[in-house]
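Every protein chain of the complex appears in place save one, which is left out.
Chains: A, B and C, in written order; residue numbering restarts at 1 for each.
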Amino acid sequence: MDQAVADFVREITPALQERRRDLHKFAESGWLEFRTATLVAEELHRLGYSLKLGREVIDAQSRMGLPSAEVLAQQEQRALSQGALPQWLSHFSGGFCGIVATLETGRPGPVIAFRVDMDALDVIELQEPEHRPFAEGFASCNEGMMHACGHDGHTTIGLGLAQVLKQFESRLTGTIKLIFQPAEEGTRGAKSMVAAGVLDDVDFFTAIHIGTGVPAGELVCGNDSFMATTKLDVTFRGVASHAGARPEEGNNALLAAAQATLALHTLPQHSGGSSRINVGVLQAGTGRNVVADRAFMKVETRGATNEINDFIYQKALQALAGAAAMYDVQHEIALMGAARSSQPTQPWVNFIRQQAGQIPELTSLVDKREQAAGSEDATYMMERVKELGGQASYIIFGTELSAGHHNEKFDFNEQVMATAVKTLAALAFNIQDFREEA
Amino acid sequence: MDQAVADFVREITPALQERRRDLHKFAESGWLEFRTATLVAEELHRLGYSLKLGREVIDAQSRMGLPSAEVLAQQEQRALSQGALPQWLSHFSGGFCGIVATLETGRPGPVIAFRVDMDALDVIELQEPEHRPFAEGFASCNEGMMHACGHDGHTTIGLGLAQVLKQFESRLTGTIKLIFQPAEEGTRGAKSMVAAGVLDDVDFFTAIHIGTGVPAGELVCGNDSFMATTKLDVTFRGVASHAGARPEEGNNALLAAAQATLALHTLPQHSGGSSRINVGVLQAGTGRNVVADRAFMKVETRGATNEINDFIYQKALQALAGAAAMYDVQHEIALMGAARSSQPTQPWVNFIRQQAGQIPELTSLVDKREQAAGSEDATYMMERVKELGGQASYIIFGTELSAGHHNEKFDFNEQVMATAVKTLAALAFNIQDFREEA
Amino acid sequence: MDQAVADFVREITPALQERRRDLHKFAESGWLEFRTATLVAEELHRLGYSLKLGREVIDAQSRMGLPSAEVLAQQEQRALSQGALPQWLSHFSGGFCGIVATLETGRPGPVIAFRVDMDALDVIELQEPEHRPFAEGFASCNEGMMHACGHDGHTTIGLGLAQVLKQFESRLTGTIKLIFQPAEEGTRGAKSMVAAGVLDDVDFFTAIHIGTGVPAGELVCGNDSFMATTKLDVTFRGVASHAGARPEEGNNALLAAAQATLALHTLPQHSGGSSRINVGVLQAGTGRNVVADRAFMKVETRGATNEINDFIYQKALQALAGAAAMYDVQHEIALMGAARSSQPTQPWVNFIRQQAGQIPELTSLVDKREQAAGSEDATYMMERVKELGGQASYIIFGTELSAGHHNEKFDFNEQVMATAVKTLAALAFNIQDFREEA
Partner (left out) sequence: MDQAVADFVREITPALQERRRDLHKFAESGWLEFRTATLVAEELHRLGYSLKLGREVIDAQSRMGLPSAEVLAQQEQRALSQGALPQWLSHFSGGFCGIVATLETGRPGPVIAFRVDMDALDVIELQEPEHRPFAEGFASCNEGMMHACGHDGHTTIGLGLAQVLKQFESRLTGTIKLIFQPAEEGTRGAKSMVAAGVLDDVDFFTAIHIGTGVPAGELVCGNDSFMATTKLDVTFRGVASHAGARPEEGNNALLAAAQATLALHTLPQHSGGSSRINVGVLQAGTGRNVVADRAFMKVETRGATNEINDFIYQKALQALAGAAAMYDVQHEIALMGAARSSQPTQPWVNFIRQQAGQIPELTSLVDKREQAAGSEDATYMMERVKELGGQASYIIFGTELSAGHHNEKFDFNEQVMATAVKTLAALAFNIQDFREEA
């Protein structure tokens, strides 16, 4: 590790902490990262990166699980009242909060890309002194939205990396791309950036996460444990009638949903590996004495491989159509999120391991970890890069957590941010050392 | 009651008893009444009636719940070995065991028709001394077939009536039609006789039953309590696979049947009156460790009115199609039987009550009885006659029973046969007294 | 009809209309009739009736479907702000909004009771000019509560009757009881008044309704078409877990509810008469990727007779317990309402018909009407009166409706109130003419 870089990172560390706490306080959930995106754009612009924004990097039709137009408008107004920068906001209006910053060095070399995500979760943050963000005044002021997964840290790492790379720009070759993604929670956003072509020129791709149970000081260099997943909202619409006086006039959407629920849960047995299905939410009916004319279900499928998930998903579509037909009700399916399984490319994992070996804070380097069964939509980006012949990995920086991810008491040791910035910077500075056969 | 008729009936009563016991012993179930039909034809021919037989009175396509060709052939052979008359058998071959005997008096007058049924049930008759048919040597010798509903008596009454009418032919006017129907059990046969046009010239129609809980000495002159019904066999065909090694390769017909079963049983709530559905038999799968590729269900719907039954039946078809779609399996539905609800025409009920008043054995005459919820396919005949402007009723002669209908110990007091013959004969002899406004 | 009475009713008719519109505007739903009850108490007190209030006439433990303590307190405050009379309010506090007014004539004679109900529905009233209550300024100002069933009219009729009877008190004999009941909707309140002994001295009982499809000018003198019913809320509580990472750690309450739903809907086939079951509302789960740890269902059973309803209800309890056991989840059942079937006593129906014959506005008098399959908890009161040897009936005054009951556009022709007052008054004035054998 070059001492100059290490010194510079140490110098900016207090600013990184401040940045992260500001993002944490004004947490914004998926597709609603209006304030966050304007601050990110402003900083990258200030540093001299070329920016592509909003619809340039987000394909409108490929977005999944978008909030209603009404919510989008309300939240954009709130963002303004909380310090979103008006000069950037129009780019993101309507749920297009993505940014790609590019640094062309002018020197020959590959395109190396880093992806961070910016969205918070729909969680109510604990407002008690035992919770450090509350005690130190940076707990979320947006009720029902909380950075309980560390994406505030990811965004901050992205910005810190931008600063370091710019500071030592002369050491770089080729092209650097920094990708700031919205709506990773629910695996809703990555696909739309892939569809917009953001990854099409990338030779080396790295997505990151902090925490996830990995101990402090450890780096997982090539995480491969994500399950492919599909998230769907299902609505059944039937005909209401008085359940006592005219039961025969109703087409019962609640019964269709009950049958569908059972059918879906009978599907996931597969010899190819793990598979899952879950009807997590079911809401049906309007009154006790009314044949229910409406039912709504939140469903997800998962598979250890894309093939398994696709298989279960197709079976699920059949089961839902069948259940609707059973009771002569209409049904609609809305795709609310999706992610792929993806294997990192081994040469790139090897290179990451080798570079990470220079970072003194990283005391344990592993390629993989035990099966985790979570999902992550950066896999769409990995698959696209690999499809075009590039190298890709997903790396995890271990850190201390105050509570599990998605918990109301979640917090992390902010030191991990400096470590991550140095590690990612090393990949960029030393890319010319990469060897396919390593 | 004319004394001459009464005396004649008394005279032939021992022969009626003998006839009934012969039919009882050689019980033949629905569409397999080969021996019975040849004996009936021979007797009616001997008496001088004009006969229409087999395909002349049974529409092939309208038959429901027909046994397999193999069973039909086997049983026809058995019938021969048990005394079926070869000279008549060819008419009935292949499941066409129906007979219509006509007596044209040459005198002006209406067409008056009587319908009796000839089939036994798929019941194993008790072979114990406590059961009179066994003790007296006329229990069924055809294992698994038993006259446990009294149709042996009905057929005998029909033949007794033929004898009486012929004996006193000079008193008759118009035309007499005696209809001997196969396959009433499961409500499979009547529709095919209607479709063959047997009822199209009938002015006055009467179908009969004995027993059914009506006390001895009572006549129900216009029973109206039959529910409309549809009987269907359902087969689901999927794809088998090893349940441990390749569960995903199977399309599970057993699960489709389980879903269908529950869906069907959620259907029958109707404000218009009673409705029913039943999955009475479900058989699925070939082995414990095999994803089931086949399921079979015996289903029936019922309704207090034809409209209700049709409504439930249509709902059932939807539910079955939906269940098949759910699991991507094929399904087939075979119509195995059907009957209608039907109201008797009041003037004819009044006339029957008036004529029955002359029969000393009938000590109680009622128009209706309490709701019974059984089904009967003579209703198809009643509906046809009424549709063409005729009069129709369904009458029940009370009698002592040794056990309920369809029970292995069923037997009845044979005296009811003479009473029935006299009552029906009175209708024919006095038809000129009928008044619409009575 | 006595002209003096008719004149007096005509005189007070404008006040009745005003009263009804005031009640309509400040609609209060079941157990929350705080303002209404204080106004009723004040008027009855002013007229000189002896009053029993609140806990004197409502048995606390027998109340069903009570709102939460929080809602009760909030609504009581709102009532105060909308003109509830503080001097009466304490009697009704906590959900005891019942009143029984008694007039002892001092002359020998029976106890004759009339029951009206006071509660509104949880319906949002249409706020459009096409809807008369809105156009004329008396649409509900309490959002989500609306007199969409006519109980505002019933309460007004009760007060008008009180006024007439008091005006002509000298013509009365025996004792008059006027019963003002809360929470009829959902059949929640009557049982608690019966349990408090309100009906124990009653010789003649009449409950009323307006509208319900009966044409204007017609009186149904002895409605008997109410189905017995039981309303229950069911909660399943399981264990949540991450549906992808730890599906085996969850105990799935949503699946238990789906199974229970199907099982319940398979229950209601009964040869004794109509029966019903409905799962009208099902709400389960917290998130798409979480094994649901909670499910909630609103269920009701109905039967043409009390026996049928009780039978279906017991079957339902078994099905619910079984479904909980299936998935190892806890379940709780809360009784939210109940009503009985009840036959009116014929002599009293005859007397009502005879008295109604004197009311010129009533141009059609019928004993019954076609089966309607609704439910009504005045049946608890009828059954109690009959049990103690009294006479009871339920009568319906036909009137024009602007839309069906429970519809957001419901309104009725207010002239029916004067007709009802006169009819009920006639029963009281002429009670000495009643004959058992009439």
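Just so we're on the same page, contacts are C-beta pairs under 8 Å (C-beta built on N, C-alpha and C of every residue); 3 or more make two chains touch, one makes a residue touch a chain.
These figures come from a predicted structure and were not determined experimentally.
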{"item": "Residue among B:L32, B:V116, B:A183 or B:A258 touching the omitted chain", "value": "B:A258"}
{"item": "Contact residue for the chain not shown (choose from B:A243, B:L317 or B:L365)", "value": "B:A243"}
{"item": "Contact partner of the left-out chain, one of C:Q74, C:Q87, C:Q318 or C:Q432", "value": "C:Q318"}
{"item": "Selected residue (touches chain absent from view) among C:S50, C:Q127, C:S271 or C:Q432", "value": "C:S271"}
{"item": "Touching residue (missing chain; options C:M326, C:V366 or C:A403)", "value": "C:M326"}
{"item": "Chain not shown, touching residues in chain C", "value": "243, 245-248, 252, 255, 259, 262-263, 266, 269-272, 311, 315, 318-319, 321-328"}
{"item": "Touch list for chain A against the chain that is not drawn", "value": "262, 265-266, 268-269, 271, 274, 276-277, 371, 373"}
{"item": "For chain B, residues in touch with the removed chain", "value": "186, 227, 229, 231, 242-245, 247, 254-255, 257-259, 261-262, 265, 276, 278-292, 295, 298-300, 302, 336, 372-375"}
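Just so it is clear, only the chains that are shown with their structure count from here on.
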{"item": "Centroid comparison with chain C (C-alpha atoms), farthest chain", "value": "A"}
{"item": "Chain pair with the greatest number of C-beta contact pairs", "value": "A-C"}
{"item": "Separation of chain B from chain C, taking each centre as the mean of its C-alpha atoms, in whole Å", "value": "50"}
{"item": "Averaged-CA centre spacing for the pair chain B and chain A, given as whole angstrom", "value": "69"}
{"item": "Overlap residues in chain C, where contacts from two or more other chains coincide", "value": "262, 265, 276, 373"}
